[in-house]
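Down below is the structure, laid out as C-alpha cells.
So, subunit A:
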Amino acid sequence: MAPVPGSGLAKGLAVTLRTMTKKTVTEQYPDAQPELPPRTRGVIGLFEENCTVCMLCARECPDWCIYIDSHKETVPAATPGGRDRSRNVLDRFAIDFALCMYCGICIEVCPFDALFWSPEFEYAETDIRDLTHERDKLREWMWTVPAPPALDPGAEEPKELAAARKAADKLAAQQQADQSGQEDRPGQADQSGQPNRPGQEDRP
Partner candidate 1 sequence: MTLAAASHGFLSPTGVEIAFLLVGLVTFGAAVVTVTTRQLVHAALWLVVALGGLAVEYLLLTAEFIAWVQVLIYVGAVVVLILFGLMLTRAPIGRSPDADSGNRWAALTVAVASAAALVWVVVDAFRTTWIDLDGPAAGSTAVTGASLFQNWVLPFEALSVLLLAALVGAIVLSRKAKAARAGEAPPAKTSPTGASSSGTSPSGASSSGTSQTGGVR
Partner candidate 2 sequence: MNDALDVTLRLLIVFVVFLAFPLIVGQTEHKVMAHMQGRLGPMYAGGFHGWAQLVADGVKFAQKEDVVPADADRRIFQLAPAVALLPYLLVLLAIPVGPGEGAVGQVVDAGVFFVLAVMGVGVLGSLMAGWSSANKFSLLGGLRTAAQLLAYELPMLLTAASVAMAAGTVSLVGILDAFEWWWLPWQIVGAVVFFVAGLAELQRPPFDMPVADSEIIFGAYTEYTGLRFALFLLAEYAGIVVLCGLTTVLFLGGWHGPWGADGLGWVWTLLKAAVLAFVVIWLRVTYPRLREDQLQKLSWTLLVPLSLAQIALTGVVKVVIA
C-alpha cells in the first residue's frame, strides 16, 4: 500500500514533538557529577608499595611519558654470615599527562599491580607543564580507585580463586588421607602445608 502523501512529514513532526515531552538526557555536569561506569579510564594511580622499580611500565609506554628515578639500598643480612641483600627504592615516579594517550599498557604490563585506572577526570591545568604529576599526586588518585565490580552471575570463576580452591581441596584430601593413615605412619603430616599459598597477592 502506498503511504499517504505527507505522512512522512507528519511522522517527522511527531518524533520531534514526542522528544520534547520526554526527559532530556543532558547531565548538568559541574552541578551534578556524572555516573561513570566501572573501570572508567580517567587517570592513572600509583600504589607505591607494590612497585619494585622494574621499569617495565616506563619501557613499554609508547609515549615515554613515565619518569622513574630510583637507587639501590643494601639490606644487611638477616643471619650472621649471610649475604647482604640489595633492594630498589623508588625516588621519583611521574607521569606526564600531556603526553599520555591513556592506552593503559603500563597498567597491563605491571607485574606487581602497582598501577591502576582511577575514574578521576578533573585534573585540568592552565599550564601544560603542570600536567606532569608526581608520585604524591598519583598516590592521591590511588585512593579514588573503586573496588572491582562483582562478576556477572554466570561468569567463570576468577583464576586466583580457582587456583586457591584447587590447592585447598588438595590439602583437605591429603589431610583426610593422613588422618586415615595416622595409626600406621605418625610424624609425616606437617610437610603437606606448603603448596596451598595462592601465589598472587590480592589487590589492596
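The rule is simple: contacts are C-beta pairs under 8 Å (C-beta built on N, C-alpha and C of every residue); 3 or more make two chains touch, one makes a residue touch a chain; residues count from 1.
Selection rule: all candidates are chains of the complex that A comes from, given by their letters.
Quantities reported herein were computed from a predicted structural model and do not represent experimental measurements.
Student: For subunit A, choose the touching candidate in this complex from 1 or 2.
Tutor: The touching one is 2.
Student: Taking the complex as given, what residues does subunit A use to touch candidate 2?
Tutor: The touching residues are 9, 12-13, 15-17, 19-20, 22, 24-26, 28.
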